[in-house]
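Only one protein chain is missing; all other protein chains are in place.
Naming follows writing order (A, B and C), and every chain is counted from residue 1.
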């Protein structure tokens, strides 16, 4: 039990269900002196909902953040920060009918067994993608803290189904575009193709997954606490907490398994008095520690399990085979929404680790 | 700091360096009443060293486990179990010369910065693959605990460099063969090809990586504590603590990103009164909970960074470019050694989670 | 940082400040299937405010609990439970004037230094006794969980200043009376004397402290996880989190230091087939484990530091000596309010430890 907190020094505790009253989060351990207002959260939360209605669920909440504690005169105080978003657009009518029919690919079945049938199953309850709202609120604080130390977290969509981004983009280009396209892919024309693929899948009553790529810039050398709290280990852990994630790799990742050491090793050299490596096949992590090079990750997102097509399932009450056509409002592809959630997961882990490694003090400025 | 422990209820704390006196581990939270002897550890540790000398480092330690606490009359007592293996075959002569020349692909550079040059750099020190001995000792206890509940953890090599296992093997076949081949690949002829690839890489002064596949059988439904302590999240975390791991995926993993929901979803059906799914594209994890189907993971291992070829690096003392030819004794491919380490990491996480979810009691038998 | 959570399996995270918007708490790890409604919290919170206005602060909040998550159809679901109480009766006018004048006996001075002057100082902010509201909300859940297993936590006032309870009361008598007197002392006439003492102190512009005694009945043998998570160690820790606590002792406590082993040891004997001890000088804890006998604790509460008398302090801005007359609304004695807070602290620790020791399952009933 008790798995809803993460982080040792920057500790994030989330709560709330898809069709409950709220989704919320408590952030404990944020340094005092960080300028923070409710508006900061709004910017990040708004990014969760692509402007293009054709590719998202019909459930569009205008999420308004309430900051309940830990702020005083526009600054963080060092006390825990509690944040809430109310759920307004809940329509649970479809779920009652599906109650005994676990949706393939969803947590419905194991959650029912684990919690003895007592869990709030409406809209996936605690397992809904909606709970990433809490992650994003905490991530907003983490990102602001990191930006105080010039650390920047950038995630973007690099593939939706078979449509893949085949160009490399600079950090500046990504930063400029990754929130402006509906898919969060920094290439406008590629994004259009991705949109089409999503629209087509939706027409078929089907869904798509994709790849999110992540970049962390400005991280100092030596962040991470091996063995077990290695930087890559803790980043992977927090990213897997984002629903629908099925794989995480760093740098060359699975490709590294196929090449030779002489090809994979990143040679060091001195550049402007700094130690750098020309390549970054390691993805910025060596021995569980940040190397000073950009952190580079790729995250696999599975296609949304809720599809309109009829699927085979079982009736858990009658214990017999059954057919299911999922109703309710669902995203045909959660990749765009996953982008800010993954950024948030990364930022939360980095803030925690930078505090642990001594790079972030407890008070950012003193009155 | 303080990242050398993992697990909330079955807590593993490791210590020791490659060229220090020992590698050791403390396991706290093991249920009382588990039959356990020093011989149990030996079996697992011996599996770390393939019998084929051509593909391993010239440093071959016959590791003898000493159990220091937590056992009484051949059973665990519920008290912490401390285990040690002495380092005997240490030859640190080569490392003094390389002290200021960080090996590309290794932790040398970030570790030196993080610890102010004070870390024991000999043989990679705390970052050496040798520390997986501690993981394997703890994993032995975890695996015995799991087997008491008929949970079985199986890992095996499925690729070395370009040589890939292209057949599917049953759990029984894997169980039979995966420790008997030098590469830990269950297909004898494929294993031979892998050996050749390793020998060839070694001849070239180069190295290879590969893929380890993992299977968990018998896990009950509902193991995992979402959100943050999701089963996949915590498995990924512990696996990334194994040196050289660069990627982890569950079930279809990165392939899931390319297919449709209707293809990826695992349909449920009743079979002999049980809920099962015919496919297991989810890899046995839904919403961060075990689904009752086999857990299936793939782990990417990078090629050993220590290679005999000359590489570019920097002299950190003089802050100038330098050339490095790594000496010392190194494995041309760590994949075979990673197999038992990954099994151990998985078993440790599962033991912890089965206790947390209430499947394993505190006392296995009462006198 | 990050000290606002407690408990490994039943994890309580509190937030909120005295003069902020809310006081709140998240309880993670509560078993599924516990009947729980907002009304349950109300009963406990109402106990915080004695009905006798003469002995309490003029700030009387009618605290209304909002349950935001983790409940479904009147039962806990296993998901985290978030609870809020709004602060309505805040009047911060007096605090601006005292901003640079730390109140003797209060956290004002060290909090200002620690948080660089950024902490919300109004009404003591995060350090106010008001935050025990969060503790009591979490404690309500813990107590209901414990009562499901027939474990009962009883605290009562045994001394206020020089007025001491000199009779022994049975658990039933305590249960009957300890909430009905204004002081939470189970002896009506003694309680009257305590009230008088408080009223007199208040008249003098002064304040009083006292002793709270605590009793835990029904706890099974073997709760506690030595060494460090010994039952007494963790009970002491959570009790010291209640503001104004200055001492904790078990059983004979400090008196045990003065007597002999032969006097202090509790002899075992068989009674109705059970192992019991006639005396309970150990206070129900042996070697950090519950012994099966009642847990008995005594807790020292200091006199309220906020007093109307003029006191010597310093002006932190001018760094010069100053005189201070504390304004604002203050309790002349916090002992009665501390009683339910201490019960809550104890219950939270016991719920956590009973889960850890395997006495409380993850699901209390299955649908």
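Basically, contacts are C-beta pairs under 8 Å (C-beta built on N, C-alpha and C of every residue); 3 or more make two chains touch, one makes a residue touch a chain.
Keep in mind that this is a model prediction, so the values were computed, not measured.
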Report task. Decide which residue listed in C:10, C:41 or C:127 touches the omitted chain of the complex. Result -> C:127
Requested in this report: Kindly state which of the options C:63, C:86 or C:232 is in contact with the chain not pictured.
Outcome: C:232
Report task. Write the list of chain C residues that the hidden chain touches. Result -> 1-6, 8, 12, 14, 102, 104-107, 109-111, 113-115, 124, 126-127, 131, 159, 161-162, 201, 204-211, 221-222, 224-230, 232-234, 236-241, 243, 245-254, 256-270, 273, 275, 277, 282-283, 286-292, 298, 300-307, 309, 311-314, 316, 319-321, 356-357
Query - Absent-chain interface as seen on chain A, which is shown - result: 8-9, 356-358, 361-362
Requested in this report: Considering the whole complex rather than only what is displayed, give the residues of chain B touching the chain that is not shown.
Outcome: 1-5, 7-11, 13-17, 20-22, 24, 26, 28-33, 68-70, 72, 75-82, 84, 114-120, 125-126, 355, 362-363, 365-367
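To be clear about the criterion, only the chains that are shown with their structure count from here on.
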Query raised in the report: Farthest from chain C in C-alpha centre terms, which chain would that be?
Result: B
Report task. Hunt down the residues of chain B that sit against at least two other chains at once, touch-wise. Result -> 8, 356-357
